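Right, subunit A next:
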Amino acid sequence: MKVKEIMTTRIEQIDADQTVFDAIEKMIERRIRSLVVKFPGEDGADGIVTARDIVFKVIAQKKNLRQVKISEIASKPLICVDQQTELGSVAELMEESNVERVFVRDDDKIIGVVALLDIMAGTLIMRARGQNVI
Partner candidate 1 sequence: MWKLSSGVFMGWSLGANDSANIFGTAVATGVVKYGVAIALTAVFVMLGANLEGPKCMATVGGVSRLTQMAAFWCTLATAITIALLTYLAIPASTSQGIIGAVIGAGIISGTADFSKLYKIVVCWLFTPVAGYVFSLFLYRLLGHLMKTAKIGIARKNLFLATGLLISGCYGAYTLGGNNVANVTGVYVSSGMLSARLAALIGGLSIAAGVLTYSRKVMMTVGKGIVPLDPFSAFITMLSEALTLHVFTQLGVPVSSSQAIVGAVVGVGYAGDSRTVSKKMLVKVGLGWLATPLLAGILTYLLLKLTVVFL
Partner candidate 2 sequence: MLFSKYFSRGKKEEKVLEKIRSHIELLCKACELFSTALQSEDTGSMRAIIDLEREADGVKRKIISGIYEGAFLPYLRPDLCRFVETVDDIFDMLEDTAFNAMSIYLPHSIREESFRVAFLNSRMCEMLLITFDAMVEGEDLRERVLAIRIYEKKIDDMKFGILCDLRELAIDSYWYGKALSDFVTGLTSISDIIEDACDHLQIIHLSMR
């Protein structure tokens, strides 16, 4: 199964100079766990901020949510794969890079994201179809 079949296409983003508070607000409202971080100027050099980053690097460190900027805790660069990549390869990539989500690119544009849950879902669908996976 290619990633494009199981990816989530709705990507939420946030500017790098916004605060962690803004990020939390967006995440809670849209019920998502990660945001693409847009850095000014540099094209393609997007970053990512996850719920994990916020909790571990800000809340647990008792830092001020309204003062810390996203640019301070975001990770760069984004780990991306092409939309035709097979699900199995993406799972291996996630394991090697120790990430919970990977972004899907079509040339320069980010068109989707594949998370751990999507990998599991896709694997199950392949099994149900009888495509011998695991």
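Picked so that all candidates are chains of the complex that A comes from, given by their letters.
Keep this in mind: contacts are C-beta pairs under 8 Å (C-beta built on N, C-alpha and C of every residue); 3 or more make two chains touch, one makes a residue touch a chain; residues count from 1.
Just so we're clear, the structure is a prediction, and the values are computed from it rather than from any experiment.
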Checklist entry - In the complex, subunit A is touched by which of the candidates 1 or 2? => result 2
Checklist outcome for this item: subunit A residues touching candidate 2 in their complex are 5-6, 8-10, 121, 124-125, 127-130
